[in-house]
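Only one protein chain is missing; all other protein chains are in place.
Just so it is clear, A, B and C label the chains in written order, and each chain counts residues from 1 on its own.
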Amino acid sequence: MNELRELARKLLTDGEVRVIIGWESARRGARPMFVTEPDGADGLIFDARCVHNLVTYLNPRRDHVAELGKIGLVIKGCDAKAVAGLLREAQLTRDDVVLIGVRCGGVLEENELPEAVALTRENVAPRCYGCDNREPTLVDHLLGEPQPEPPQPAVTIEERVAALDAQPLQERWAFWTGQFSKCVRCYACRQVCPLCVCERCVAERTQPQWIESSPHARGNLSWNITRALHLAGRCVDCGECERFCPVGIPLTLVNRKLQQIVAERYDYKVGEDPEIHAPIGDYRLDDEQEFIK
Amino acid sequence: MTDVTDTGAAAPQRYFISEADLRALAADLLGAGTDVIAPVSVDACQSPSALATAACLRPGVAPVDVEYKAIGDAAELDLGRDLPVLSLKQFFLPDHEALCRWHQRGLEVTVEEVPTTFAPRVVLAAKPCDSAALAVVDAVMNWDYKDELWNGRREASTIFNLACPVIDESCFCTAVGSAPDDVKGADGLLTPVEGGYVVETTTEKGRALVAAHPARFEAAGDPAMVGRIRQTQAERAGARSRVAANLEIDAESVRDWIATHFEDPLLASLAIRCNGCGACSSVCPTCHCFDIVDEEEGVGRGTRRRCWDTCQAPTFTLHASGHNPRDDQHVRYRQRINHKFSIYPLKFGEVLCTGCGRCTRVCHAGQDLVEILGAIDIAARRPGEAAAAAGAAAPGDVEAAS
Amino acid sequence: MSDPTQARSAQHAGAAAGEFEPRITAFVCNWCTYTGADLAGTSRLNMASNVRIIRLPCTGRIDPLFIIKSFERGADGVIVSGCHPADCHYTSGNYHARRRFAVFHDLMEFIGVDPRRMTFSWVSASEGAKWRDVVDEAVTNVRELGPFDAYRALAPEDESDAAEASAAAVAAAKSVAATGSVAAAKSVTAEAEAS
Partner (left out) sequence: MSRIGVFVCHCGENIARTVDVAAVAEAIKDHPGVAFATDYKYMCSDPGQTMVKEAIEEHKLTGVVIAACSPHMHERTFRRACDQAGLNKYMCEMANIREHCSWIHEDRADATAKAIDIARTIVEKVKHNKPLESIRIPVTKRALVIGGGIAGIQAALDIADGGHQVVLIEKEASIGGHMSQLSETFPTLDCSQCILTPRMVEAYQHPNITLHTWSEVEKVDGYIGNFEVTIRKKARSVNEDLCNGCGDCQAACPAKRIPSEFEAGLGMRTAIYVPFPQAVPNIPVLDRQNCTLYKGRRKGLAKDACGKCKEACLKGAIDYDTEDTFIKEDIGAIVVATGFQLYSIGREQPEGLKGYGEYGYGEVPDVIDGLQFERLASASGPTAGAILRPSDGKEPTTVVFVHCVGSRDPEKGMKYCSKICCMYNAKHAMLYKHKVHEGRAVAFYMDIRAAGKGYDEFSRRAIEEDQAEYIRGRVSRIYRDGGKVKVWGYDTLSQEQVVIDADMVVLATAIRPQPGVEQLAQTLSISYDENGFINEAHPKLRPVETNTAGVFVAGACQAPRDIPDSVAMASAAGAKVMSLFSADELEREPAVAVVNENTCIGCMNCANVCAYGAIEQREICTVDGQVCGHVAYVNPGVCQGCGTCQAVCLSKSVELQTFTDEQVYSEINALCFWE
């Protein structure tokens, strides 16, 4: 932690960055912190409560953050994939940001706690299970000691996806239409997604209106399918969409399913290399086509 | 805030209703074909239980949510639980509703209006912060154009609040002129006591409901009532002070400071972590902005609907020209604060917030209205300390500095 | 492959009795499948009449939104068809489409849509007969699955109800009947009943 504070203080003092975006411990638990004064650096923390994918603040839609000037961003391994995503799609110039990587041993599912608690099968964020990227490589600085593997959660995301896959079609339909019918179209999932970079979302087009704007079951289904498809092969599995969803739609399950699809079909895994093309928009002559007559 | 010991209006009638009688009352109403809306526990998955556990149940997340629902059976009543995820707003300004429908054949177009009168319904155990919100929003729904759909639903509804038993660090109703036992916007109040509830009616509608079901209510005068009431007095006072401990502000000072500090870097700095997700507006009992959309159902036929919108969305103020006067998130967040705590009170004399704290609870970026109002209050009343408080980043001032 | 003649005879019986008639929207590329369908015509290959073709330059142009919207508008099934791999008039449009639809296909299945409602095929300009088979098979499959009521059930409660629709349709039918066209009248009524 001191390591992090020292570095932040130095970067700010040397004027290498104008703001450090990291985490702080506040009234209701850990939350993003924006440090512009060297002394503010002492408020920075990194522990299992630091769930937020701060890369979302690099998203070009965040003018008010960009206005602060050059950013020093604290990222976990999983967050680095989002940075790679922005670079891959020309939404970010690598030199415009200083990346401070922190070695990560997994984070909590519920982060609004006065202080960090030890990770257990019950409280660990399921997405951390099997994480292969706990030490970001895309970074300018890598801090912290190597961390132990996070524990296996009581219920893994794979198990939940498998549980759905095991259900008959009608059950799955009932489940998902039920879930999506809760959606009130606040679009929080989109706003917090580091990869939802569009200036004007297709959901806001009215001519033609591919996606009905009002939150009824039919429009909600179109929206949620489209959101998922647009992230196919791009989603970095940071889980922010689900975390921010005020009505608790398990978007992680859809995202994970799509990760499985591109992995099985195209042997593709979202990674930290911006040079590797996303699977959609790319092709191989011998892509399997068993579903095509 | 309505003090039960002394009211400006007609003194409240007091009754007692037992847990059983309350359910019986609900059953009577349902039997008579009256909709009964109440907080109920719902399966977070609304799906076969196998899936509920396997697919939805996430460690650390409650398997059930509390929601306001039109119940089908008195047994569903589940009073006294947490604050519902969505406020009571949805029953007066639904997230989407038809305004009219159109049909076109050849060159002839017919428009079909929607009804603006509604069947009577009863809301049981509404949260005081939710009913109060309805009263606050009544003002904007009637100051110029009379919103028939809103008013129709208001008139059709009889609301009984439940003195709030769940108070956490995000609550601040007392700071914005409400209270955990407020009856504002409601027709009566239920206060839990041994074996049931003390019932107070504060409006004609409230009294009418009691009058219609005499068998369910024990009238006052019963000696036991005195004790019960004394007990509730104490609990209610305690609840109020617990909320007050979270936040105390001078609403007028805050109102005037915001009005005169539009460009103050503090406002920008307070907005810095906001992602503009707009979830706060969706769950807010007082946010009432809506969008109007035409949704086709094939060639020459469709429905015009209004649905919730939020000033936190960039498209909210996007002009046809492409220009956007609020093209930046901290500006949009300022608008939210400004509208609720300055513009609205200046226009309608009331703060557009009842301190339910939903916006704070729902914000996973850590935007904390208790903290934000506190900071503004300090700036307004003790400018010296404000400077220190505004240590955090502010796009405005950094820009100025650079 | 089911027996196409069966698919068709069933259909005519159905139309007459006003029973369920699958409604299928087809999105096809201009150079291979559309031309293949033309060939089916010039070869007078009789096939089920439940499919409505929308012509696009290339399967590469086809967006999953088209399919979703078709279901929203009451289609019971969709067909997407284009040039065989390596035959794409635009060299690689169909390869991109293939990936898009593979992912879409799997996702829809996960969401609970029966994949048999979505037929994907490669039909070249010389495969009029294959187009016939694709159409007939799709119709047979969807006929077995029945109407896609699950999707229509998602319609908002305040949407114009079917009664109005059929009323309107019957009115239309009358206007058409007035011109002495029993055929069209019957067809339009059939639509009304189907909805």
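Heads up, the rule we're going with is that a contact is a pair of C-beta atoms (placed from the backbone, for glycine too) under 8 Å apart; a residue touches a chain by one contact, two chains touch by 3 or more.
Since this is a predicted model, take the numbers as computed values, not measurements.
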Chains shown that the absent chain touches, full complex:
A, B, C
Decide which residue listed in B:Gly31, B:Gly322, B:Gly349 or B:Gly384 touches the omitted chain of the complex.
B:Gly322
Missing-chain contact among B:Gly106, B:Gly349 or B:Gly384 belongs to B:Gly106
Residue touching the undisplayed chain, where the options are B:Gly195, B:Gly238, B:Gly298 or B:Pro383:
B:Gly298
List the chain B residues touching the unshown chain?
104-107, 296-301, 322
Residue numbers in chain C that touch the chain omitted from display:
11-12, 15, 23, 25, 34-35, 37-38, 40-42, 44-47, 49, 52-58, 60-63, 66, 69-70, 73-76, 89-93, 96-97, 100, 132, 152, 162, 165, 168-169, 172, 175-176, 179, 181-184, 186-188, 190-192, 194-195
Footprint of the hidden chain on chain A, which residues?
60, 89-91, 197-202, 205, 207-210, 230, 277, 280-282
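Just so we're on the same page, only the chains that are shown with their structure count from here on.
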Greatest separation from chain C - chain, by CA centre:
B
In whole angstrom, how far does the Cα centroid of chain A sit from the Cα centroid of chain C?
38
With centres defined as the mean C-alpha position, give me the chain A-chain B separation in Å.
31
For chain B and chain C, let me know how many angstrom lie between their CA-based centres, rounded off.
47
Hunt down the residues of chain A that sit against at least two other chains at once, touch-wise.
164, 171, 174-175, 212, 214, 216
At least two partner chains per residue is the criterion; list those residues in chain C.
156
Complex interface listing, chain A residues touching chain C:
164-165, 169-177, 202, 210-212, 214, 216-218, 221-222, 225-226, 228-229, 232-233, 254, 257-258, 261-262, 265-266, 279-285, 287-289, 291-293
Within their complex, chain B touches chain A through residues 44-48, 50-51, 54-61, 65, 85-86, 95-96, 169-170, 268, 271-273, 275-279, 281-283, 291, 293, 295-296, 305-308, 310, 313-315, 327-331, 360, 362, 364-366, 368, 370-371, 391-393, 395, 398-399, 402
Under the touch definition given earlier, write down the residues of chain A that touch chain B in their complex.
18-19, 26-37, 40, 52, 56, 61-65, 67-69, 108-110, 121-124, 126, 153-155, 159-161, 163-164, 167, 171, 174-175, 178-179, 181-182, 184-188, 191-192, 200, 204, 206, 209, 212-216, 219, 240, 243-248, 250, 253
